[in-house]
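Removed from the display is one protein chain of the complex; every other protein chain stays in position.
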Amino acid sequence: MSNAPALLTSQASIRRTRIQLLALGRTHPAVTFATALVALLFLVALLAPLISPHDPIAVNADDSYLPPLSPSHLLGTDELGRDLFSRMLWGARVSLPVAFVAVAVGLFVGGLIGLVSGYAGGVIDLLLMRFIDALLAFPALILAIAIVAALGPGLRNAMIAIGIVAIPGYARLVRALVLQLKQMEFITRSLGATPMRLIVRHLIPNLLNPIIVQISLSAGFAILAEATLSFLGLGAQVPTPDWGQMINSGATFLENDPWLAIVPGAAISLTVYSFNLLGDSLRDALDPRLRS
Amino acid sequence: MTTYVLRRLALMVPVAFLVTIGVFMLIHLTPGDPALIILGEDRSPQAIAAIHQQLGLDQPLYVQYLIWLGHILHLDLGRSITTHQSVTTAITERLPATLELGAVALIWSLLVGIPLGTIAAVRRGSIADRLATGFTVGGVSIPNFFIGIVLIFALSVSLRLFPFGGYVPFIQDPFENLRHVVLPAIALGTAGAAINMRFTRSSMIEVLNNDYIRTARAKGASWRRVVFIHALKNALIPVVTIVGLQIGGIIEGAVVTETVFTWPGVGRLAVESILNRDYTVVQGIVLLAAFSYMFANLVVDVVYGWLDPRISFA
Partner (left out) sequence: MSMHLLELDDVHTELSLKDGVVKAVDGVSFHVDPGETLGIVGESGSGKSMTALSIMRLLPRSGRIASGAIRFKGRDLTGLAEDEMEDLRGTEMAMIFQDPMTSLNPVYKTGWQVGEPLQIHRGANDRTAIAAATAMFGKVGIPEAQKRVNQYPHVFSGGMRQRAIIAMGLTTNPSLLIADEPTTALDVTIQAQILELLRNLNRDSGTATILITHNLGVVAGMCDRVMVMYAGRVVEEGRTEDVFAHPEHPYTWSLLRSIPRLDADDREPLKPIEGAPPDMMRLPAGCKFRPRCHFAIDRCAKEEPDLLDVRQQRSRCWVTQAGTTLSESARGS
C-alpha cells in the first residue's frame, strides 16, 4: 500500500473497513449467518409482490379460517379469508421500512446532536446532554407510546416516535467518538509528528465499527417497537398487513385458529433475532480486545 | 458515599425538570383542540371559549405550565376527560396490580437469569454455555406480548393449567391471585431474564479472570467456594446496575402484557386512555412512568455504591 499520507483519503479507509468486514465473515461464522438472515429478510420484503401467491388484503369470506397446508394457501387464511402466507411476506414490507426510517432519524438527528455536543463542549454540551438524559428518563416504549398518543395513531407517526426514541443512543455514541477524535487531535498537535490524515485513517474503522453495531441493534429494537405499537392499535391500521397488528386480531381466535397469531409472531421474532444477532456478532467480532 | 449520592441527586434535578416540560408539551402537541373533544356537539365559539377558560387554555404557555407544575407537585394530576375521575385516584386504584405483576416479573428474571449466567460462565464454551447464549439473543427478540400469547395458548387453552387472564386480589384468594399472575409475569420477565443472563455471564467471566481468584485457589479453595464466595459477590455488583434498566423494561412491558392478559393495571389504563383520547390520564401515567424509572435508577445507583466497599468506604 502506498506510503504517502497525502494520498490517504477517508474514502480509502472506508474501503479498508469494508474489506475488513468481509473478511470477518470467514473467522466469525455467526456474522455470516446473521448477515444471510438479514439479507434474506430484505429480499423477502423486496420480492413480496412477486412471490406472494395472493393479494394480502383481498378479502374472501368463503375461504376464511382455512388451516395451514390447505390447497393454494400454504399457511391457511385468516378470519376474512386473506392468505396468511402472503400477509406474512408483505408484513416485511411494513416492518423493514419502519426500521430503516427510525434508524435514519436516530442516526442523523442523534448523530448531529452528538457531533455538536462533542465538538462544542462546554455549556452547549452540558445542555444537550441534559436534553438527551431527559429523553432517556422515559422507558423507551413509554416514550414512543406517549409520542404516538400525542400525534395520533398511524404508521407514519409510529416511525417518527421510534426514531425519536433511537436518538439518545446515537447521540451518546457519536459524542463519545467525537471526544476520542478530539483527544487524538490534541495528542498529534502536541507531538507535532503525525499528520491528522494518518490518524483519521486509523480512527475511521474504530469510528465506523460501533456505529454499524448500533445500527443493527437499533434496527432490531425498532421492529420490535413497531410491532408493539401496532399490536396496541397505535401503529399500522387495518387492513395493512402488519405483523403486530395481525397478532392483535389473531389473538381473539387463539382457541380455534392459533396460526393467525403464531405466524406473524414467529415472523417478528425471527426478524428481530436476525438484527440482534448481527449486531451482537459484529460487536464480538470487531472487539479490539479480542483481535490477536 | 454521601457525596456519591448527592451528586446523583443533583444531576437528577435538571433532568426531572426537562421531563415535566416534555410531558406537559405532550398535550399541546396533540393536533386538534381539546375543547372540541370535550364539547362534542355544541361547538359554538362561546362554548369553546368557556372551555378554554375553564381549562386555563387561554393563558400563555409558560403560565399554563407553571400552574400545571404546581398541581403536579401537590399530586393533583387533573381529571380524566372521559370519566371525570381524578387521575391520581384512577392510577392509585390500579397501581397495586401493576406493582405485583412487576415485582413477580423482576423476581422471575433474576431467579432465571443470574443462575443461568453463572453456569454459562463457569462452563464456558460448553454446550450449556452455547445454548444459554442463544437464549440471550432469542429472549430479547421475541415480543413479550407474543410470549404471553404463546403461553396462553400452550398452558391455558391447550393444557388448561392457568387462566386466560384476569386478576384476583391477593386478600381475596392468595392462591388464585398467584395462579393468575404466573403467566403474565413470565411473559413480562423473560426479556429481563435474558439480559440478566448475558450480563451475569460476562461479569462472571471477567471476575474469574482476576488475580484474586488465583489467590483463592492457591489457598486451597475449591471451585465451588471460589465461585460462590469469591466470584459471585464481585460479579453481581455490576448486575445491580442493569436492574434499573430492567425496571424500565418492566414498566414499558407492563403496558402490553396487561393488555394481553386483561390485567387491571396502570398499563392497561394507559392503552385504553390513548384509544379514548383521554389525554390527562395518559399524561399522568407517562409522568409516573418517567419518575418511577428515574427513581428506580437512583435507588440502583445508591445500592451499587453501598455494595462496593471501594465506594462506600472511600
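When the chains are written out, they are named A and B in that same order, and each has its own residue count from 1.
Here is the rule we go by: a contact is a pair of C-beta atoms (placed from the backbone, for glycine too) under 8 Å apart; a residue touches a chain by one contact, two chains touch by 3 or more.
Remember, predicted model here, so these are calculated numbers, not experimental data.
Enquirer: Would you list the chains present here that the left-out chain is in contact with?
Expert: Missing chain, whole complex, touching shown chains: B.
Enquirer: Looking at B:Q53, B:S158, B:N210 or B:T262, which residue reaches the missing chain?
Expert: Going through B:Q53, B:S158, B:N210 or B:T262 one by one, B:N210 is the residue touching the chain not shown.
Enquirer: Hey, which of B:R79, B:R94, B:R201 or B:H230 is the one touching the hidden chain?
Expert: Final answer for the missing-chain contact: B:H230.
Enquirer: On subunit B, what residues meet the omitted chain?
Expert: Counting only subunit B, the missing chain is touched by 210-212, 214-222, 225, 230, 233-234, 237, 307-310, 313.
Operating definition for what follows: only the chains that are shown with their structure count from here on.
Enquirer: Would you kindly tell me how far, in whole Å, the mean C-alpha position of subunit B lies from that of subunit A?
Expert: Chain centres of subunit A and subunit B, defined by C-alpha means, are spaced 23 Å apart.
Enquirer: Within their complex, state which residues of subunit B touch subunit A.
Expert: Against subunit A, subunit B makes touches at 11, 14-16, 18-19, 22-23, 26-27, 29-31, 137-138, 140-143, 145-146, 149-150, 152-153, 157, 248-249, 251-253, 255-256, 259-260, 270-271, 274-275, 279, 282, 286, 289-290, 293-294.
Enquirer: Enumerate the contact residues on subunit A facing subunit B in the complex.
Expert: 130-131, 133-134, 137-142, 145-152, 220, 224, 227-228, 231-234, 244, 247, 251, 254-255, 258, 261-262, 265, 268-269, 272-273, 276-277, 280
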